[in-house]
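Here the complex is missing a single protein chain, while all its other protein chains stay put.
This part shows chain A:
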Amino acid sequence: MPLVKEQRSSPDSAAIIDFPPEASSLAIRGLSLAYGDKPALNDLTLRVPRHRVTAFIGPSGCGKSTLLRVLNRLHDLNDEVVREGEVLLEGEDIHAPEVSVAELRRRVGMVFQSPNPFPMSIHDNVAFGLRLQGGLSKRKRDDIIEWALRSAALWDEVKDRLRASAWSLSGGQQQRLVIARTLAVGPEVLLLDEPASALDPISTLKIEELIRNLKSHLTLVLVTHNMQQAARVSDYTAFLQHGELVEYAPTDTLFTNPRLARTENYITGRMA
């Protein structure tokens, strides 16, 4: 397909939406990343709007999860990762030496694909991040825990058994607990890595509703395989392929009227 090749070598900048700096929460500039000699991200530049839901879609291995993990600096653990370019959170470089990783991760929370509650009670799971910060009275902490569980639409289901093991919850409840746990430390950005892919349809709907509610005070970044889900919950959608940003547009536009053939092929399922 000669057409595709040509587009890859010179991405059509008109296909990529931009936001004014004051309206964006995250700015990614010229980000490239490789695992050893295996490239994963190639020169990405985009802004993520504040208090909106932005979805990253793309085929497996397109680098969307990798991108999400960069935003949380989870790649710091991996010695093989080579990174170039910068990521700005509210105008500050998150990789700057003076930035504390722990502090960054509190500002940029992350929820993973399958629920990962800790081996503790429901209460302690939500208290985990707060305890790490320290300096809170038990009363204040309990208030925050209740607020976080309410925000995650879980409070009514667990308020009578906060001391029960978190592993006794159902999968969907566990995922909402993980979201509550992340909300409790007061993040500005919430990264969601296929948060509903391990859940049943009802639980998925609850998580999606939660995402829509949370954007009133949070910037959300959602990685998903499920295009209906991206269409349902996100305001903006970015399509990634082979580690490159192909198209980035308001969700309605991208799904109904994609500018590029590659995007159209993917969202209509014509591409493996």
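In this section, a residue touches a chain if its C-beta (ideal position, glycine included) is under 8 Å from a C-beta of that chain, and two chains touch if they have at least 3 such contacts; residues count from 1.
As a convention for this text, contacts and distances are computed from a predicted model.
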For this session: Report the protein name recorded by UniProt for the chain absent from the figure; options are "Phosphate transport system permease protein PstA", "Periplasmic aromatic aldehyde oxidoreductase, iron-sulfur subunit YagT", "RNA polymerase subunit sigma-24" or "Serine/threonine-protein kinase RsbT".
Result: "Phosphate transport system permease protein PstA"
Problem set entry | Absent-chain contact - pick from A:M120, A:L136, A:L205 or A:A261 | A:M120
For this session: Could you tell me which of A:R47, A:K64 or A:R105 touches the chain that is not displayed?
Result: A:R105
Problem set entry | Residues in chain A touching the chain absent from view | 72, 74, 77, 79, 101-103, 105-106, 109-110, 112-114, 116, 118-120, 128-129, 132-133, 165-168, 178, 181-182, 185, 198
